[in-house]
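Notes follow once the structure below has been shown.
Apart from one protein chain that is not included, each protein chain of the complex appears where it belongs.
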Amino acid sequence: MNAAVRPEIGSAVSAKVEQRVRDSFNRQGLMAHLGATMKEVRHGLVTIRMPFRPELSQQHGYFHAGGTSAIADSAGGYAGFSLFPEDSSVLTVEFKVNLVNPALGDALEAVGKVVKAGRTLTICHLEVFAESAKGRSLVAIGQQTLMCMAGRPDTAA
Amino acid sequence: MNAAVRPEIGSAVSAKVEQRVRDSFNRQGLMAHLGATMKEVRHGLVTIRMPFRPELSQQHGYFHAGGTSAIADSAGGYAGFSLFPEDSSVLTVEFKVNLVNPALGDALEAVGKVVKAGRTLTICHLEVFAESAKGRSLVAIGQQTLMCMAGRPDTAA
Amino acid sequence: MNAAVRPEIGSAVSAKVEQRVRDSFNRQGLMAHLGATMKEVRHGLVTIRMPFRPELSQQHGYFHAGGTSAIADSAGGYAGFSLFPEDSSVLTVEFKVNLVNPALGDALEAVGKVVKAGRTLTICHLEVFAESAKGRSLVAIGQQTLMCMAGRPDTAA
Partner (left out) sequence: MNAAVRPEIGSAVSAKVEQRVRDSFNRQGLMAHLGATMKEVRHGLVTIRMPFRPELSQQHGYFHAGGTSAIADSAGGYAGFSLFPEDSSVLTVEFKVNLVNPALGDALEAVGKVVKAGRTLTICHLEVFAESAKGRSLVAIGQQTLMCMAGRPDTAA
């Protein structure tokens, strides 16, 4: 609407917003259980890293698509959440991922990025990269729809 | 094509097929790590159960969509795999899930069911239910595309 | 919530609801242009039929996935709309379709069916069948997220 005064996607966030995002992420039991950590928190852009371990594998020894999707979902969710008002929380409405290359490497890194921020719904683009000695390669791309739950602060239940 | 002689989706499988499916599932490190177990193995239909524990939660204490998706993906993947030739393996090409209700309860159960079995690609319908004292409720629905990797037996790497 | 008093999906609608749905459908220029007509209007379930003509084809002479998707989208959209309050309108947030068989036949029929009706978002399952002398076959399945625009009556712009 008033795009001129909105910060750009990928720009820096305030310490307060960053804290709010990291506090919420730290309450996600699954992320700790998967060994995933939040790297960058920027305005509408969040990255999450997950080193390989056998507990994350599928039947052929690669990263399981479920783990790949889990960090992609959280990255997108918090990319959206970084834009939401203080007294709100975030829900994933739906997401879709294409697994474009075998997820093999030392670690995966998921990047969630807001494409469209709306009052109720926010749409993100998701990418997951594998990092190995050979470099960085794209393993998954996705799209995600988030809902802003206004008036429901994101605190522990 | 020759539907008359094909077993129906949901019918019983041979002990050999069931073993092949369960062996592959048991090689998925992530499923054990999430505490997920394979319940039913039928022709083109597989169910996976995952009891709640805090390690599976998102920020509000519900099941994280990543865990929900992980068991949905495995249920669909093995539903397809149950129909594949012996010397083949299965890859998830893509999937999409809608999270239709908060995933809250004692356990989740994912049901993967083949909708269309093709030589190369197989399409599944995915459903995830939450089980609680109040009964069973639908928490997620999905669609999934699988690829049959012919000539690549599903064995450990 | 109070499921006991909600009519079942697929049950009959009042003449008023049916008229509201058909009036809105009749304002969709694209449906007339594609030769699509609304068949059934039931509570949360709508079917749309589209006879074959060369203007609907893709490069091999089958129905183009764009036309298949168009009637699937409208069927789902009106399935949701049939449940919405009188002074609201419907928007498609997103949809996904798998094209599971070649869309070849005398006509296509799209079935949109509500899976989860929410105050803001409604989720539908979509199916498209081809009808030919050989019978009826599934050509596409989909999932769709709709938004109820409360307080915006569905009238011409």
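By letter and in written order, the chains are A, B and C; residue numbering begins at 1 in each of them.
Simple rule for what comes next: a residue touches a chain if its C-beta (ideal position, glycine included) is under 8 Å from a C-beta of that chain, and two chains touch if they have at least 3 such contacts.
In this text, all values refer to a predicted model and were calculated from it rather than measured experimentally.
Chemist: Using the definition of touch stated at the top, determine which of B:Ala32, B:Val93 or B:Leu138 touches the missing chain.
Modeler: Touching the chain that is not displayed is residue B:Val93.
Chemist: May I ask you to list the residues on chain A that touch the chain which is not drawn?
Modeler: 96, 98, 100-101, 115-116, 123, 125, 138, 141-143, 145
Chemist: With the missing chain put back, which residues of chain B would touch it? List them for me.
Modeler: 93-94, 96, 120-121, 143, 145, 147
Chemist: Tell me where the left-out chain touches chain C, residue by residue.
Modeler: 24-25, 27-34, 53-61, 64-67, 69-71, 73-74, 89, 91-99, 154, 156-157
Note that in this section only the chains that are shown with their structure count from here on.
Chemist: Please tell me whether the contact surfaces of chain B and chain C are same or different in residue numbering, using the over-half criterion.
Modeler: Over half of the interface numbering overlaps between copies: same.
Chemist: From the C-alpha centre of chain A to that of chain B, how far is it in Å?
Modeler: Chain centres of chain A and chain B, defined by C-alpha means, are spaced 24 Å apart.
Chemist: Roughly how far is chain A from chain C, going centre to centre by Cα mean, in whole Å?
Modeler: Each chain reduced to its C-alpha mean, chain A and chain C end up 32 Å apart.
Chemist: Report the inter-centroid distance (CA atoms only) between chain B and chain C in whole Å.
Modeler: Centres of chain B and chain C (C-alpha means) sit 28 Å apart.
Chemist: Touching at least two other chains at once: which residues of chain A meet that condition?
Modeler: Correct list: 93-94, 96.
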